[in-house]
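A single protein chain has been omitted; all remaining protein chains appear in their positions.
Each chain carries a letter (A, B and C) given by its place in the written order, and its residues are counted from 1.
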Amino acid sequence: MAAVKNKTMALKEAVATFVNDGDTVYYGGFQIMVPMAITHELIRQKKRGLKILNASTDAGGLDLLVGAGCVAEMHLAWAMNWYVKAPYAIRRAFQAGRVKRHDLSNFGATSALLAGYLGIPFIPVRGNIGSDMIKHNPRDLKVMEDPFSGEPIPVVRAWRADVAVIHAQRADWLGNVVAWGTRGVTDELGCMAAKRGVIVTAEEIVDPEAVRSDPDRTVVPYFKTLAVVHCPWGAHPSACRGYYGVDIRFCQYQGKYERSEHLLPIFLEQWVYGCEDHEAYIRKYIEKFGKEGLERLRPVLGFKPKMDVDYGYHDPAVWKGVPQYTDENIKA
Amino acid sequence: MAAVKNKTMALKEAVATFVNDGDTVYYGGFQIMVPMAITHELIRQKKRGLKILNASTDAGGLDLLVGAGCVAEMHLAWAMNWYVKAPYAIRRAFQAGRVKRHDLSNFGATSALLAGYLGIPFIPVRGNIGSDMIKHNPRDLKVMEDPFSGEPIPVVRAWRADVAVIHAQRADWLGNVVAWGTRGVTDELGCMAAKRGVIVTAEEIVDPEAVRSDPDRTVVPYFKTLAVVHCPWGAHPSACRGYYGVDIRFCQYQGKYERSEHLLPIFLEQWVYGCEDHEAYIRKYIEKFGKEGLERLRPVLGFKPKMDVDYGYHDPAVWKGVPQYTDENIKA
Amino acid sequence: MFRNYKLHELMVVRCAKEIRDGEVVFAGVGLPLITVSFAMATHAPNMILLTEGGSIRATAPPGLAITVDDPALFCNGDAASGMLSTMAALQRGEVDVAFIGGAQIDRYGNVNSTGVGNWDEADTFTYFAGSGGANDMAASAKRVLAMMPQDPKKFVERVDYVTTPGPGKVNGFQTGKGWIPGGPTMVVSTMGVYKFDDNTREIYLAEYFPGLPVERIRANCSFDLKISPDLKQTPIPSEEELTTLRSIDPTGFYLD
Partner (left out) sequence: MFRNYKLHELMVVRCAKEIRDGEVVFAGVGLPLITVSFAMATHAPNMILLTEGGSIRATAPPGLAITVDDPALFCNGDAASGMLSTMAALQRGEVDVAFIGGAQIDRYGNVNSTGVGNWDEADTFTYFAGSGGANDMAASAKRVLAMMPQDPKKFVERVDYVTTPGPGKVNGFQTGKGWIPGGPTMVVSTMGVYKFDDNTREIYLAEYFPGLPVERIRANCSFDLKISPDLKQTPIPSEEELTTLRSIDPTGFYLD
């Protein structure tokens, strides 16, 4: 029997192996769980011409990626570093014509990811009708006639990435990805729709036996996963549910660099190119802002499941030798 | 402050209050988790003209409902009492013109429920193209042109019931419904799409605090729920995950009655009309087939979640008084 | 009477009054989330809270949330199944009240949260974040409250980009026909409260904030603002209301 494949690897190797220039990339997370360690590694490896798909993204991760010149197009609803109130690098790149934006509403984008997940070519949505998004994003949005009612209805094109990049709470070495506290928002959709598969950084790597004790929590099953990377603090400065909160001060600090065309390269030099990997980035953080900076991010724990759950199995062998139930009516 | 509403009630009251003749009903479960106690109560109350929506259904529950004359139309992919290899009462009702069948593939039906869940009027599917289902079910299925690619693609009309009826492992008295071991297959979709809401029978009723300790497991949130009924063995003779397996011998016994137009009324008289409620039905079962009949259905337990999960909360009050992070580059 | 409350407190207390007990409310981060926690703590204890990150709650979160997928929203939540589940409730028409923000609004209630300038001449266009869920909320909620800062560049004749169509005819689609939705139904700015004329579908000033002369409100609006014949002053929050409100955000994270 062939050995079951262990998919754990270093982030450097995962990104080098599974992300190509020009790829369409599902970019995971929402306002938290932003795949920041992967973002830095994409920048370090000077990936170019990426086409990004996602619903909404915060904490400036995508702003860094665009500012570093990795992105050619973005299909999405919302991109921000909320803590400085704008996506500065994206704004500059759009003005300079370096990046194309294809805007949808948040549920328009989520529906496009859902259609990709379902393997269907498009899906109707209720939003977007009458907006300028229909004018400016004909690639993703059309208004058609509902063949059942004859009424006009917007439809969005299915989004399917080549590769998905996400940060998760846990994964096993086989590649099963576990999320709790809202099942990953849109990550389940974006990942399953990805054609080649998923690169996941996780706070903890566990044995498949742990995941299999509660398969309802799996949001990405192993057969979609390309690489599992053990990466504590992999979403920093965004939050990771149950592990750390948003580092608001660092988002603001990073945001001040994002704000200026001249300063951003200094940030990238110091915090991305100048750090060999995410561990080095966290070491630099501690050197510069102290361990108390990270300590401040620790969550209040104690919100633990309290229901007694058992998946229970029934063995059909019990039926062996049990006679048919019958009575006077059905004897024949 | 108004008191929070307790939605627990007797099944008799729930069905009398929330199901009207002529209603479109999402019929829960799949091969297991069939809402059998609700089925019996619908029959007892002589509900008429129901239009049933579901993907696939087994264990003869729907066959009894049709055989008792409650159903006018069925939109679905598959109906069976697998243990006698046919849906006999449905077959007879179709032949006599008493029931209309609108057939889709299983994922066609699931997609129709998903479209109802999403609040969109229709959704594309990959299956059904070229089949006779397109000829015979134009109400639910059309082939249209994908507005993005121009290729032909089947679409199914969204299904939205007036009311959904399901059996669940647990619910709280507020109406939150919990499922584990595959998240209810299609119940989450059929229930959320229901316009008036959901009647749920559950093996156990728990406090909201228990459910809230693990909100990822909620498949129907309380605001969609009309009535919560405590009903152990409520899916018998189908299975309830973690509580009991399929009662194959009883399915076969019931199936022998389903098989004959003349025998079915005797079954209904003895096991449905003749039992005041589901408790009486279970008492009758024990009288007739012994407690060992139920004991045989006990699952093998010990398949319990083993991951240490904490939803973790981060208090933004920690940021009070923490100065901005800065350095020589961004002093200005 | 002008010193004992803050502008945000006035806005939040005013907005909260639009929520009726037992309603389904879709709230984003920031002031809307404070607003619903305040409503739950006062006149709407049976309110049902939905958020974009997928939270469904019968109770206020255990503390402040600073993102729409904040762990706070899921700790002791009633359900948590991702954006699909709550946005689907919105699309099914089950949301009574939703909140949106925006950077520009025009006389016909079109809201812009995408950017200012001419989109077709990219170098003139200053991108904000994008629609996010704003367009979805306005498309499907029964009542839509917009909370916005007000100045002449923000209250304009015609928004530069229609992110969220208002209750009139936009881009060839007439709202209110068939299922086609109707945009914001009320606007609470930093200066007053606005509603829409059912016939002309034009915005008008319904309430002015205490101490703000109508002339100053007009001056912060670059179109000819209609004023309600029944113009009222927005009520000043009571001491009791302020005490409750401040207990929800004790460090002034949002309210300061």
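Just so it is clear, a contact is a pair of C-beta atoms (placed from the backbone, for glycine too) under 8 Å apart; a residue touches a chain by one contact, two chains touch by 3 or more.
None of these values were measured; they are calculated from a predicted model.
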item	value
For the chain not depicted, the shown chains it touches	A, B
Contact residue for the chain not shown (choose from A:R48, A:R98, A:R212 or A:H230)	A:R212
Identified contact with the non-displayed chain, of B:V19, B:I32 or B:L264	B:I32
Touch criterion as defined above, residue of B:I90, B:C191 or B:L264 at the omitted chain	B:I90
Contact footprint on chain B, counting only the chain that is left out	30-33, 55-56, 58, 76-80, 82, 86-87, 90-91, 94-97, 101, 103-108, 110, 114, 125-136, 151-152, 181-186, 188-189, 239, 241-242, 245-246, 248, 299, 303
Contact set of chain A toward the excluded chain (per top definition)	1-2, 4-5, 117-120, 174, 176, 188, 192-193, 208-209, 211-213, 215-216, 218-223, 311-317, 319-320
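Note that in this section only the chains that are shown with their structure count from here on.
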item	value
Third chains touching both chain C and chain B	A
Furthest chain, CA centroid comparison against chain C	B
Central chain of the complex, centres being mean CA coordinates	A
Centroid distance [mean C-alpha coordinates] between chain C and chain B, Å	37
Length of the line joining the C-alpha centres of chain A and chain C, rounded to whole Å	28
Overlap residues in chain A, where contacts from two or more other chains coincide	114, 125-126, 151, 181-183, 239, 241-242, 245-246, 248, 299, 303
Per-residue overlap in chain C, given as positions that touch at least 2 other chains	55, 66, 70-71, 74-76, 80-81, 84, 90-91, 140
